[in-house]
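A single protein chain has been omitted from the complex, and every remaining protein chain is retained in its original position.
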Amino acid sequence: MTALDLQALLPLVLTTATAIAVMIAVTITRRHGLAAWLCAAGLAAAIASIASARECAPRHISDLLVIDSFARFYSGLILAGSLVVAVLSYGYLKLRTDRHEEYYILLPLAAVGSLVIVCSANLLAFLLGLELLSICLFALIAYRRTGRGDLEAAVKYLILAGASSAFAVFGAALIYADRGSLAFGPPGLALSSPVALAGIAALLVGVGFKLALVPFHFWTPDVYQGAPAPIAGFIATVSKGAVFALALRYLSTENLLADGRIIWLLTAIAAASMLAGNLLALRQDNVKRMLAYSSIAHVGYLLIALLASASLGRPAAAIYLTAYFLASLGAFGVVGALSQPTRDADALADYRGLAWRRPFLAFTLTAMLLSLAGLPLTAGFVGKLSLVFSGVSSALWLLLSALVLGSVISIFYYLRLLAALFATPPASEPAISSPNTPWPTTAALLFLTVALLAIGLWPAPLLDLIQKMAVAAW
Amino acid sequence: MTLLYLILIPLLAGLAAWPAARVAPRAARGLCLAASLAQLVIAAILWQNTPTTGQWIETLSLPWIPQLGITFSLFLDGLSLLLILLTGLLGALAVLASWTAIRENVGFFHFNLMATLAGVTGVFLARDLILFYVFWELMLVPLYLLIRIWGGDRRVYAATKFFLFTQAGGLLLLLGILALAITHQRQTGTLTFDYLQLIGTALSPSQGVWLLLAFLAAFAVKLPALGLHPWLPDAHSQAPTAGSVVLAGLVLKAGGYGMLRFLIPLFPQAFPTIAPAAMALAVAGILYGAALAFAQDDLKRLIASSSISHMGFVLLGVFAANELALQGAVVVMIAHGLTTGTLFALAGAIDERLHTHHLDRLGGLWTDMPRMGGVTLFFVLAGLGLPGLAGFVGEFLVLLGAWQTSPVLAALASAGLVLSVVYSLRLMQRVFLGPKVGEETPRDLSAREWLMLSVMAAATIWVGLWPQRVLDASAPAVQNMQKSLSDAAGAPEARP
Partner (left out) sequence: MDNLDTIVFYFLAALALVGAMGILVSRNIVRTAMWLLATLVAAAGLYFLLGAAFVGAIQLIVYAGGTLVLIIFGVMLTAKNPNVSYTPRTAEIVLGVVLCVLLAGALIFVLHGTAWPNNVKSVEEVKRMSQAQRDLVGPNNPDATESTGRRFLGDYLVPFEVLSLVLLAVLIGAAYLGRPKVPVIGAPRGVNPPPGQEGPRK
């Protein structure tokens, strides 16, 4: 362990330190504001440490972790996402629970788990990160402890995450049995025997569960609906982003796409996710469930980048994920901001005429929905453009047709919500009056909207950054 | 930079009108009217200074997304210029037509209207294909909101249907653009979306047909061609007056413009393969639209359905693809924009007075509003192709051109002209003649309405009597299309 190792690990160390600092602060005095500020400041410091350590060459830490520019880019994305979730949670928790502070210990720990996943160079590290992430999420999903919805969601997540972890561990064991090592690479070996193939299939179950790909998606709507809105945003973005980055790294390090069977399998999963996710979202009157199904479809789109040639696919995945992070966090942020102390604003009726009651929230949500739908001048368009570009240049016509079909279906339910936003306000007072938005929530939503539009209007700087960081060979 | 101003003026006016309307709604309306007129004046000045050589009057290129080879580049030739003039004129008409009709959320209304106009202007000017797509999609959202918020009773349904159809076509267009650019990159090594560079891309026959179909899908939805039209009657009839004016007058023209601008120059080899089928579709659309118009008992739906018939002539003209037909298609687009746009404004004026546009609840309006009746008769006649007015020139040219390619189809299409007389006269008879329905005595045209209608009438007469200026403006573009078609026919096997 050298000083350079420590410098490379700084984001990980700082995020851990954040959790511990909050824990110590809690033992001294229980103050919601203090815990939230400590958490946000710690995560911001971790992000700053990534920026400062940009010049480091790839570093291997004890053959389990590797810190390269790819890992740094996704670490930045994860930490930024966690920071936004932390800020959004402040206003959300204030109205809902009597003890807020534990939340700000568990959230950075979940971020550490995600960081370990994106930095892992070994299946062991991946499994470790996966466990840490899952365990924090059980508690965070059930954090409100009200009603049956959130407990049911947490138990559902617990059981299914446990089962999928078991598959992942078993898959890792089979791969170990085949090649005597858990490290990623060297490429080609993994496909030599049916045992390794079975191992990779079992791993895929674990990864597919976290990414909520069809057919491992059954937990998604219930968990999103039961979880607190910011945590639903966290599951949709940070947790998926980390596992997706790992899948990207694993597939290309092992060169698994040289095998036709794996391409076939991933293509089928991607197309099924795009179509099933969008079709199931059509029938939802519950906004959180609708966003859950739409997130299934979005990861399906992302698989196009996974299957496309690396030189175009990797930047496309990074851009699409960035745009998806912004839009999903923004959408769940608005849901959280509108929510009652007793229940989340997840009925379509809660959004009727919002544009005239709460113009800022309605405008934000409009921007987020348009970005999710991939319309121009939002980040979502740049993401979809790069994604389709990578797909066309690798001639993935089947997946592209599924994407077009899925996008058209998705327009329908995004428009349903959009139409509700601009509905004529009812003559009488609305049945529920949503609480005032606290300023940190407003600031976070404003940041997300500005970033969304800025990337949509002028994507060149982001593309430069991604070209430098997320594409570099490892 | 003039081209940038053409887009920025409506956009900034819309942005400024949003807060301005909180202070004084009249200020917002005035601002938007001034912006549209400014656009008109700039375009007119550009027209006066048209250089005599070369197709392009002005071009502009700024860097935008260099990593993907996308630039913010615009160009303007006679074809774009004509449509920009139409945009300015109809923009002013739309603002004037909703002067008293829109009373709620005036600022947001004008922002959406102006954003739509900026998007349409961008479509007519874009040189980079991705930029074209951006503008193509960009006009969608504000137009959706216009229909959604200020539309009729079934506005949500109509707005959603409109958005879905257009988006489906748009995504295919995006796939087509990207596939074309990637093919070009494989041949030349440079990734670009510049129209002028992509023109020379060599495509295998099957590639050409697929790409042509992808482009055509988007344009045929907007035009609309038969089969892709179901969104149109709903969207037009549910939209507020200004929305209908912009939809019928400009958004449909974006489809026609796309066909003229892209299909022949980019795919000259594949074009003749598709042409017979597309022409047959066009004729079917002409007849079907006319029959559909006859069956409507809603004033706005009737006008909207007649658009399907008129725009069928554009499709026919484009795919007949000789000089007469192409020129005819351009004139049909201008004439249809002028007449149908104004007819929607008139329908809006009737709706504002009587709160209905259902034919059963209208009738005998001539006694109370003789002036409006006269003006409506004028535009109905212009629409059905009375010689001396704008509609006649275009449809006549298209028929002449189509006759050279396929006499049978031309003969069938001319039956559409006869049918248009039938439904147009039915419109006049149901609304203005016959026994009076209802108690109210609506007031006749106001000074504001007189002003806007007489300007539109003057433009219609002018295009009808002196079409040569219009034809001269679009001639270079049309001649270049002819040239690329004959080049491709001359060397069909020379390319891979």
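Quick notes
As written, the chain order gives the labels A and B, with residue 1 at the start of each chain.
Here is the rule we go by: a residue touches a chain if its C-beta (ideal position, glycine included) is under 8 Å from a C-beta of that chain, and two chains touch if they have at least 3 such contacts.
Just so you know, these numbers come straight off a predicted model, no measurement behind them.
Though it is not drawn, the left-out chain touches A in the full complex. Although one chain is not drawn, the whole complex shows that of A:Gly33, A:Pro194, A:Pro359 or A:Pro461 it is A:Pro194 that touches it. Among the residues A:Leu14, A:Ile61 or A:Ala345, only A:Ile61 touches the chain that is left out of the figure.
Of the candidate positions A:Gly91, A:Gly226 or A:Gly456, contact with the unshown chain belongs to A:Gly226. Of the listed residues A:Gln284, A:Ser386 or A:Ser410, the one in contact with the hidden chain in the full complex is A:Gln284.
With the whole complex as reference, residues 1, 9, 12, 16, 19, 23, 61-65, 95-99, 102, 105-106, 109-110, 112-113, 116, 124-125, 128-129, 131-132, 135-136, 138-139, 142-149, 152-153, 193-195, 197-198, 221-222, 225-226, 284-286, 289, 341-343 of chain A touch the missing chain.
We take it that only the chains that are shown with their structure count from here on.
Chain A and chain B have CA centres that are 42 Å apart. Against chain B, in their complex, chain A makes its touches with residues 356, 370, 373, 375-377, 381-382, 385-386, 388-389, 392-393, 400, 403-404, 407-408, 411-412, 415-416, 418-419, 422, 458-460, 463-464, 467. Of all the residues in chain B, the ones that touch chain A in their complex are 63-68, 105, 130, 133-135, 137-138, 140-141, 144-145, 148-149, 156, 159-160, 163-164, 167-168, 171-172, 174-175, 178-179, 182.
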